[in-house]
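I am attaching a structure below and will ask some questions about it afterwards.
All protein chains but one are shown at their positions in the complex.
Chains: A and B, in written order; residue numbering restarts at 1 for each.
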Amino acid sequence: MISPRTLRNLRSELSRSLLAKLGIAILAVVLLTAVFAPLLAPHDPTEQDLENANIPPLGFTATENQTTSQMVDGEVKIVEEEVVVNTTAEHPLGTDSLGRDVLSRTMFGARTSLLVGLFGTAIAVVLGVTVGITAGYYGGRIDDALMRFADVMLAFPSLVLAIALIGLWGQASLRIPDPLVAFGIASAEMPENIVLPGTVIVVVALVNWVWFARVARGEALSVRDQEYVKAARSMGGSDLHVIRRHVLPNSLTPILVLATIQIAAIILLESSLSFLGFSGAQLSWGFDIAQGRQYLSSSWWIATVPGLAIVAAVVGINLIGDWLRDALDPGIEGQGGAS
Amino acid sequence: MSRDDSDVNRRTYLKYVGGTAATVGLAGCSDSGGDGSDGEDGDDGSDGEDGDDGSDGGDGEELPEPETREEHLQRANLRLNERAPWVYLNRQYSVYGIASRLDWTARRDERIEAQAISVTEGEPSVTITQSSMDSGLDPHDHRETPTDNIVVQAHDGVLGRNADGDIIDALATDYERLEEGRVRFEIRDGVTFHNGDELQPSDIAYSVNRVVDSEVGIESPQSDQLAGVTGAEVVDGGVEVTSDGVNPIVFSLFASYCKVVQQDWIEARETSEINSDMNGTGPFQVVEYEQDVQIVYEPYADYWGDAPEIEELTIRAASESSTRVSQLLAGETDLIVNVPPQEVSRVRGEDTTEVTAVPSTRVVFNAMRYDVEPFSSPEFRQAMNYAIDLDSIIDNVLQGFADPTGQPTLEGFVGYNGEVGPYPQDVEQAEQLVEDSGHADAEITLETPVGRYLRDVEIAQAVASQIDELSNVSCDVEQRDFASLAGEVTSGDIENMPHFYLLGWGNTTFDASQTIIPLLTSDGALSSYREDEEVDELMSESQNLPGEN
Partner (left out) sequence: MALGRFLLKRGIQGVLVVWGVVTAVFLLRFITPGDPVTFVAPLDAGAELRAQIAADLGLDQPLYVQYVDYIAGLLQGDMGYSYLRGTEASTIVFARVPATVELAVAATVVAIVIAIPLGVISATRRREPADYGATLFSLVGISTPNFWLGIMLILVLSVQFDLFPTSRRPIGLFETLAFLVTVENGIAAPMNVDAFLDGLWTWLWHIALPAVTLGTYFTALVTRLTRSGMIEELGQPYVRAARAKGLPESLIQYKHALQNTLIPIVTVLGLQLGTLIGGAVITEAVFAWPGLGTLVINAINVRDWPLIQGSLIVIGTGFVLINIFVDALYAYLNPRVVH
C-alpha cells in the first residue's frame, strides 16, 4: 500500500521541511520518555511526601500560608508565612500538593495520555470509517440516516455523554502490568501497572468518530462512481470485496492525516474531562492539570509542567501530521475535535 | 432497617419514650461540651484492644450512667469514637477574603448577614461574591448555603443566632416550653413586611407549616431542618409549635432555620413569581433581581431592628475561586467566600484586602459501612483511623485551614465530648488491629466526590496512600461524580451505599443530634452504621430529655 513514490514524497518533504524534522524529534523524545518512564523517572510518581508538598522547581521560590488551629478571640489567626526555596535537585521540577514529584508524574503521565490518544483514535477510526464508507458507498436512505445520526452526535455536547457513560460503567480501569517492572529491569518501587481509563477511551472515541465518518464518506462517494469500481461491481465482486480492494485504500491517506490531528485533540479532551472531574486515570497529564489548576496563582508549576508536556506532544504529532499531509495529500485539513 | 418505614424514621424515632416532659430553661447555645464531663465508658467489651486513644484513663472502669441530655450525647460521641464507624478527618474552615474598608466578623454557620457589615471607608455600597447564585428565591424551597445567604438578607427567622452561634431573639421576643412537644413563641409587635403589611402570628404559623407539612404549599426540602416539628398554630396572639416527643433542640432549630414569609403574599403568587422576588421582614429589600447574575438590595426603611450601615448591597457569583480572588484584588467586589488556602497569600499580600477565617459547622469524614467486610469489624475500622496521619493531612494538604476531629460532633456543639481526641497515627497498632480483625490483606477502595469539598480528592488520595502503607491492607481511590455518589448515599437503602466513601456534613444547629441521628443510628436515613444499640439508646434517650435551650 505504500508505494515507492509515496516514500519518495515523504523523504523529499522531510528534507525540505525543518518543522517535520522538529516534529519527529519531539515525538521521539516524548515516546521514549513514555516507554522508559520507570527507568528515567527519579521517583515513584505516586509516592506522597506531605511534608514536602508544593516545592517549586529548582531555583524558584514560593510563599505558603499556614494557620494555627489556635483560636484567638474566637477567630483563626494566620500566623506563619513560609517561604520555600528549592535548592536541591531532589525534585528538579518541584512537587505537587501531596508532595509527589512533578517530573516523575509528567513522565508517567505521558503513557496514559498517549495511550488514551492512541486507543481513542483507533476506536474512532474503526467506527468512523465503517459508518462513513457504508454511508458513502450505499448512498440514498442509508446515507441520509447515518449522516443525520452523525449530525446529532455533533450537536450533542460530549460532556453529557461522558457523564452518562462514566456513571454507567464506572471508570472501567484497565490495568496493564508494566513489563519493565515485571521483568525487574526497572526498580520495583515504580508502579507495577499502567492504568488506562477504559470509559474515557470509549467516550473520546464516541465523540470523535464523526470526523472520520465524514472524511471516509467523502472518499467513498468520490470513488464509488469511478469507472474501475463500477467495473469491479459489474463483474460480480461482492460489496465487501469492492470496499476492501478499492474504497478503503483510497481513504487511507486522508484518514491517516486526520488521525494524527485527532490524537492531539483527544489528548486535550481527556484533560478537559479531568478538569470537570470525569477522569478515570489518576496519573495522566489531564488529571495533573485539572488538579494543579487550583494552584495556578501560587504553585503554578503543578499544572504548567504537564501543560507544557501536552503542548510539546501535540505540536510534535501535528508537525508529523503536516508532514504526512504535505507529502501525501495536500488537500485535507483537520476538522479537529474538542479543545 | 427496611426501606419501607425509613420515611418516618426520625419521627418514630422521637417517639421512643423515655424521660419525662419538662419545661425548659432559656439559655444560649451551651458553650463547648468540654466542661466537666462524664469520665469513662462502661462499654460492653465487644471492641478490641483499647479503641479509645489515651484521652481517657483506665479502661474497663464502670462509667456512671449519663443523666443530662448533654451527658447522653457526650457518651454517644465517646462510644462512636471507640467503635470508629468513620475515619475521622477534619472540620472545615470558612475562609473569606474581605476589603479592608469593611468591618465584619465571620460567622461559624457560613451565613453572611450583610446587616452586620460596617463600612469604615469609602462608598456605603458593598458587593459580595459567592460561589454560585440562588436556585430560586423561595425561602422554603432550597437547601444550599448560597441560596440561604441571598434569602437571609430579606427574611428573618423566628429566632436567630449571633456570630458565635448563640441563640438570640428575632421575630419572637419570648419563647418557652409549655409541655412535652409544645412550645410557644411571643411575636414581636410592629414588624412589617417589605410590602408594608404588618406581620401577623398567622404568617409565622403558616411559614412553619409550609416547611413541615407538604399539604401547605410545597414539598419543602427543609422539612428535615425542623426535625420532629409537626405543625404550628396561633393561640392567644402567640404561636405554638408542636413536635413529636420532647424535641429538645426545637429552639435551636428555629434559630437556624425556617424563614418567615407572608401568607397572603405567597398564596397570591405563582411558583415562578415566588422564586424571583422576596417579601420578608428582613433588613434589606430587593431592588433588582437578575437570575443567575446578581441581586441588588437596599435597606428596608421600616426594619424593626437596627438599620444596616450599607446603603446598597449586591450579591453575585463566580464559581472559580481564583476568579473571586482576582475580583477582590481588582476592587470589583468587597467580600468573597471560600478562599482556598493557596490563594490566601495573594489576598494578604495586598494592603486593601484581608483574610478572615473561622471554623465552620462542616465535618469531613470517610464513612465505612458496618454491614460489609472488612468494615464490619470494629478492629478494622479502628485500624483505618490509626493508619492515617491526620495532623500531617491538615498541615500539608489543607495548609492548616482545618481542625482534626475524633468524634462526629464538632467542638463547641452541644454534646461534644472534650475528653475524646483525634486518633493518633500508630502504624503498628493499625497493622495489629487488622491482623486481629481477621481481614489481613484486605483490598479496599475509597470513593470520593470531585471538587465538592475543599481538597476532597487530595484528602482521599492522602488517606488512601497512608492506609496503603500498612503492610496488610491495600487501598485505592475512585473518583465519583457527586450526583451519583449522593444518590447512592441518600437513597434510603443501605444496600445502595458505597462501602467506603468520603463525605462532608454541615450541621448549623450546633447540636450533636443533627449529625449523629441521621448519619450514625439504626434509623438514620443516611446512616452507614446501624448496629449499635448503645448509641441508638443514648440518642433516643437524649431526644426525650430537655435541652438547655
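Just a few scattered comments:
We adopt the following convention: a contact is a pair of C-beta atoms (placed from the backbone, for glycine too) under 8 Å apart; a residue touches a chain by one contact, two chains touch by 3 or more.
All values derive from a computational prediction rather than experimental measurement.
The absent chain, not drawn in this view, touches the displayed chains A, B throughout the complex. Within the full complex, the residue among B:103, B:332 or B:428 touching the omitted chain is B:332.
Residue in contact with the omitted chain (choice from A:19, A:35 or A:122): A:19. From the options B:94, B:153 or B:220, the residue with contact to the chain not on display is B:220. Residues of chain B that touch the chain left out of view are 3-10, 132, 135-136, 138, 141-143, 214, 219-225, 227, 271-272, 274-276, 291-293, 316-320, 322-323, 326-327, 329-330, 332, 481-484, 486-488, 490-493, 518, 524-526. Although one chain is not displayed, chain A still touches it through residues 16-19, 148-149, 151-152, 154-161, 163-164, 167-168, 264, 268, 271-272, 275-276, 289, 293, 296-297, 303-304, 307, 310-311, 313-315, 318-319, 322, 325, 330-339.
Here is the rule we use: only the chains that are shown with their structure count from here on.
Here the CA centre of chain A is 42 Å from the CA centre of chain B.
Contacts from chain B toward chain A in the complex involve residues 93, 105-106, 163-164, 321-322, 325, 340-346, 348, 355-359, 389, 392-397, 399-404, 450-451, 455, 457-458, 461-462, 465, 477-479, 481, 484.
Here chain A touches chain B in the complex through residues 46, 48, 50-51, 53-54, 63-69, 71, 74-76, 78, 81, 97-99, 163, 166-167, 170-171, 277-279, 282, 291, 294-299, going by the rule given at the top.
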